[in-house]
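Right after this comes subunit A.
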Amino acid sequence: MIDTFPPFLIFFIGAAILPLIPQGNLRSAISLIFPVISAWLIWTMPEGLHLSMAFVGLDITLLRVDKLATIFGLIFSLAAFLSLLYAWHVRDTVQQVAALLYAGSAIGAVFAGDLITLFFFWEGTAIASVFLIWARGTEGAYHTGMRYLIMQIASGVILIAGAALYFRTTGNVEFTSMSDLFAAGDIGTILIFFAFGIKCAFPLLHNWLQDSYPAATITGTVILSSFTTKLAVYSLARGFPGTEILIYIGAVMTLFPIFYAVIENDLRRVLAYSLNNQLGFMVVGVGIGTELALNGTAAHAFAHILYKSLLFMSVGAVLFRTGTAKGSELGGLYKTMPLTMIFCVVGAASISAFPLFSGFISKSLILSAAAHDHYYVIWAILLFASAGVFHHSGIKIPYFVFFAHDSGLRPKEAPWNMLLAMGLTAFLCIAIGAYPAPLYSLLPYDVDYVPYTTTHVITQLQLLFFSALAFTVLMRTGIYPPELKSINLDTDWTYRKAGPSVIHWFSWVIGSFYTWLTKLMSKTTERTIKRLYRSHGPEGQMARSWPTGAMVLSIAVLLGATLFINFLV
Partner candidate 1 sequence: MAKTPKDDPANYPALGRWLMFLDKKKNVDRIVYGLYALCTALFLADFLYYKKVYLDLEKFPGFYALYGFFMCAALVVCAKLMRRYLMRSEDYYAPHDVEAEEYPEDGLDRESVND
Partner candidate 2 sequence: MHHHHLILRVVTKMLVGAIMLFAFYVQFHGDFSPGGGFQAGVIMAVAFIIYGIVFGLDKAEQVFPPWLVHKLVALGVLLYAGVGVVSMLLGYNYLDYDAFSPHHPSHGQHWGILLVELGVGITVTGVMVAIYYAFAGRPPPMKDEDW
């Protein structure tokens, strides 16, 4: 029993008992225990299906343990631990409980063996996570949270609709590869794909991500960055491996956010764009669907969660100390926050895939898989995106925060818990990058890939340093776009600006039409009622007590009519 204790339950139990513990260091310390227990459970859980049961006539499986689920479960537990450590100083019960519920739901979803269980946890992540945005307490955050919630819930609703259709087609709700059905154009599977796509921030469905992550609390953003999108990647890897369209979707995903990232001012939004770009690599990996590519996706997700958390943590620490995360307001912080700066650089190096950092050993798996399967254009795009991500995440973030022009801000170094969390994460990033064998052993398939070859190291260094060179040249020549207090239009313009104004216009047209109509209607209705009253009212023809003779006449007429019909046909 104990070896198949569902790990998500640990988090839920934690969420239940945490509010009972007095607010303070004790509570923060205890909150760290749950991810540890969860990781241990996941580590020891035997592979196979556990806790299967019948639920309203459906066979559901709460725990499906295999290597793909295990690696995601482990990194989620690890991310939860690091995020909670980073959030040690937070004294807000809502955020603490939401964080545990959110992590628990995400882990539950990863181990879900069927679409119904998946749906429940899917919605669980949506509902729990929105509190991390709302906890910011500002009006903008409230509206952003609402938009975020609508998108997430919509994804869940589409998922359950797809699951229902899927059940009708196949007669079961097992969550397994649906690539063949999808290729055959099955509508239920397409809906499920679409639901995953929303959560995975596919192009044109992506904007909830860039909209919400910068709006959440400092610690909330770190937690948010780890789970939702990676859960979607996991779901795609589980449900749609080898679906070719994913390759192109992924390629576009890697591409367009880097343009936005270059000109974005809010650095947490820059990170959100680069998160989107990194997801693109994973989606391409799922789309290629070979063992190498899927290994790449899992490894990249693992590495990505760590370095993306690290980057969000360092920018969060700056935000915590200065009250802003805008490139135009910051600069020169290396003097007073050198440790944060170093951790940020480690994160930047990891995301840029410098040799000896974690991105190097995971991203290259996907690039190799693309080249190996002759997707040359895709390969070129991914290469470009790698250079681009170095450009905005690797250089832009540390440069504008910690160097560039001196903003005059002299904040204190980040608090100890943040430093500790960043330090641990940075250590993991480097450890994985320098010694990838343990990570490779966790991957779903056997790995015979060697990342550190002369060719790979040198070409990668060429790519990165020449990108840096481009940055330097452009910076020095003044071509590089300065950080400006501004925002950039994205797809959210459609529903934040265009939609409302179209609706406004329509409501005006319909409103005036309606006013005209109601005037007309009220007159007509009044007349109709009067007429009805004349005929049907107590004194009316229809309600009067008829003389017996008249009644008899009606019988005769009806009899005649019936006889006539009967003889006619």
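How were these picked? Simply put, all candidates are chains of the complex that A comes from, given by their letters.
In the analysis below, contacts are C-beta pairs under 8 Å (C-beta built on N, C-alpha and C of every residue); 3 or more make two chains touch, one makes a residue touch a chain; residues count from 1.
If you're wondering where the values come from, they're calculated on a predicted model, not measured in any experiment.
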| item | value |
| --- | --- |
| Subunit A in this complex - touching candidate among 1 or 2 | 1 |
| Candidate 1-touching residues of subunit A, taken from the complex the two chains share | 89-91, 136-141, 143, 218, 258-260, 262-263, 266, 319-324, 326, 334-339, 342, 368, 371-372, 376, 379, 383-384, 387-388, 391, 403, 406, 408-413, 415, 453-455, 458-474, 476, 479-481, 484-490, 496-497 |
